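Here the complex is missing a single protein chain, while all its other protein chains stay put.
Take a look at subunit A:
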Amino acid sequence: MARAAPTFGQKLSFIFFITLGSLILYIDITSNNFQSIKNGFKSFKISSFYIAKEISIEPLKSILSHSKSKSQLVMENKNLREALELSYLNNYLISKENIFFKDKEIIKKAYNENKYKFEYDIAYLKSIDPNMYKCCDQHRMFIEIRQNTDNSYVESIVFNTEGLVGQIIGESKFYEVLLLTDISHSLPIKLNSSEFFCNAKGSGRSGYIICTYNPLVWTKEVKENQIFYTSGLGGIYPKDIEVGYVSSIEAVDSTQTNIEIKLLANPLNGNVFGVLSY
């Protein structure tokens, strides 16, 4: 059966809807007006997934665990692993072996001089889109904070057992974390010697941030594998936290050089995070 070609009215409708779509796209890119709808849908998706899992898979799992002692051991193992991971995280800031801070004595000083308030909460990963993390510019994840107090966690930093992961930018049912690699993220960093400072922007690629500077202004030579630390200048991240090391240096022109920094922490490793109110 032949299909009639679109009439003039239908063509106008198409033009109208394409224009409307373009307008919505422009508004969404330039502002955060649709963020609440997206977050609401994500919360709904995550909650429905858990409810569906509770209703469908969990009863089956419990039947199997009753029938098999092996599965009980697996569950016990899982719980122990989680507890171990939690204890690693709990001891992370005060552990002497950690690489979180450049100066290992800073924790002692901080406690003695009441300089910093190192209170942190434990958070669990709720969702992260690995597709977006691997392919695209927008790197976000959602976490749920255990023993949630009335404090606002916005602008709190998030870390895992490997180091810094990002900062919280929004709160609803779950907390939205802007990862360091997101292109809209900016992190003030410096070298160990404090002779070189720059703002590292997220590269949009997993595991890398990019620091762009003018070599005419900063004459200090930066070499590959040199370690970068937070400078504490932005007011969000505490100073002297190890961020990553230089993986490549690209001289764009005489006034611009890009340093690619490989981050130490990967947000995809582990489900437990620490949220530090600094």
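Going forward, contacts are C-beta pairs under 8 Å (C-beta built on N, C-alpha and C of every residue); 3 or more make two chains touch, one makes a residue touch a chain; residues count from 1.
In this section, contacts and distances are computed from a predicted model.
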Suppose you had to identify the omitted chain by its UniProt name; would it be "Rod shape-determining protein MreD", "histidine kinase", "Succinate dehydrogenase flavoprotein subunit" or "ABC transporter permease"? "Rod shape-determining protein MreD"
Based on the whole complex, identify which of A:L25, A:L73, A:V154 or A:V252 touches the chain you can't see. A:L25
Option from A:Q10, A:S36, A:S56 or A:Q256 whose C-beta touches the chain left out: A:Q10
Footprint of the hidden chain on subunit A, which residues? 1-6, 10-11, 13-14, 16-18, 20-29, 34, 37-38, 41-42, 129-132, 134-138, 183, 203-205
